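Of the protein chains in this complex, all but one are displayed in their positions.
Here the chain labels run A and B in written order, and each chain numbers its own residues starting at 1.
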Amino acid sequence: MPDSTVVGLHNEEQHNPALLHHFAEPQQQRDAASLGMWVFLATEVMFFGGLFCAYLIYRLKYFGDFGAASKTLDVRLGATNTAVLICSSLTVVLAVWAAQTARRTLLIVSIGLTMVLGLVFLGIKGVEYNDKFVEHHVPGASFSFEKVPIPGHPNQYADPHHAQLFFSLYFVMTGLHALHMIIGLGIFLWLLIMAWKGRFTPEWHTPVEIGGLYWHFVDIIWIYLFPLLYLIDRHP
Amino acid sequence: MSDHSKSSPLPTYFAVFIALLIGTGLTVYAASLDLGPFNAPVALTIASIKATLVALFFMHVKGASEKLTKLVVIGALFFLLLLLGLTMTDYATRAWS
Partner (left out) sequence: MPQPERENYLNKEYGVWSWLLTTDHKRIALLYLISITFFFFIGGFFALLIRLELLTPAGDLVQADTYNKLFTMHGMVMVFFFLIPSIPAVLGNFLVPMMIGAKDLAFPRINLLSWYLYIIGGVMMLHCMLTGGVDTGWTFYAPFSTNFTNTKIVEAGLAIFIAGFSSILTGLNFVVTIHRMRAPGMTWSRLPLFIWAHYATSIIQLLGTPVIAVTIVLVACERALHLGIFDPRLGGDPLLFQHLFWFYSHPAVYIMILPAMGVVTEIIACFSRKRIFGYSFVAFSSIAIAVFGFLVWAHHMFVAGMSVYAALVFSLLSYAVAVPSAIKVFNWTATLYKGSIHYDAPMLYAFGFLGLFTIGGLTGLFLAALGINVHVTDTYFIVAHFHYIMVGGAVMGYLGGMHFWWPKISGKLYPEGWARLAALIVFIGFNLTFFPQFILGYMGMPRRYYDYSHMPEFQVLNVLSTAGATVLGVGYLLPMIYFLWSMRYGKPAPDNPWNAAGLEWKTSSPPTTFNFEVEPLVTWEAYNYEDLDASH
């Protein structure tokens, strides 16, 4: 079967080497790849959805305790990370445009910048996780959440068990998100290599497009995670 | 990919980018206000607007794609809401028993 990554500028009427044998024409192959990625993202919505469901139920049930726990997260770091991912979505969309308009340098720079921003995100997340570890907010044997007042009720302390529930969900949800970011970095590394080798042309740059779709999706998940986890109750 | 011989999409991309950053700032600010029971709906609304912008403009759901893509997106959201909503029918009404 022809190697789908071998491309060149070919007359589309001849057999385009990027065209896999079971497709009748390149547009069909592109449409199949695009639909495939969108359908995959739908499965990812349901994958994270289960966690959002668990979070929704417990947040409503233990609102005060969750508020207390959420307040110990650093909003500035969370907001910065949100901005970082938004920037990376911009660089992704620039990368796609660069591929569409045969701007090889911009393509490589955009992919590279996206990866740098992704690493920045993970770095900040690492700092946050470390903070939680130091404060004994990591669920498990050394978890401690004593005498933390519930926001708006200074005389009531949060139930440590319920606070632990918040942090359990926090770590699972952001951890799963971070895992998806790491996978995204792997995908973009591969895109970087391909772009460097000049494999992408205006006629064929499908991996950049569908890699981009994946990255935007990971951004969207964070767009929801940030307010849900960090901004429950930030009234002064 | 469909024809991009129209004018450059770059201004749109930058406009959306700015809007997303503004939205982020807005949601942080709104969280510092006491809106009573509306804090969460406001936060989720802003998040949804941001997500919609990313989907429509960065993921090219608007314009360049066919109806099927929109159907996949709406379908996924529909089933997510089913999961959340129908599960809530149990939790919201347990106290009634």
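The criterion applied here is as follows: a contact is a pair of C-beta atoms (placed from the backbone, for glycine too) under 8 Å apart; a residue touches a chain by one contact, two chains touch by 3 or more.
Everything quoted here is computed from the prediction, not taken from an experiment.
Listed here are the subunit A residues that touch the chain not shown: 1, 21-24, 28, 31-32, 35-36, 39-40, 42-44, 46-51, 53-54, 57-58, 61-62, 139-140, 159, 161-162, 164-165, 168-169, 172, 176. Within the entire complex, the positions of subunit B that touch the omitted partner chain are 68, 75-76, 79, 82-83, 86-87, 89-94, 96-97.
Operating definition for what follows: only the chains that are shown with their structure count from here on.
Work out the mean CA point of subunit A and of subunit B, and you get 15 Å between them.
Every residue of subunit A that touches subunit B in the complex is listed here, in rising order: 30, 34-35, 38-39, 41-42, 45-46, 49-50, 52-53, 56-57, 60-61, 75, 79, 82-83, 86-87, 89-90, 92-94, 97, 100-101, 209, 212-213, 216-217, 219-220, 223-224, 226-228, 231-236. If you check the complex, the residues on subunit B that touch subunit A are 1, 4, 9-10, 13-14, 17, 20-21, 24-25, 27-28, 31-34, 39-40, 43-44, 46-47, 50-51, 54-55, 57-59, 65, 68-69, 72-73, 75-77, 79-80, 83-84, 87-88, 91.
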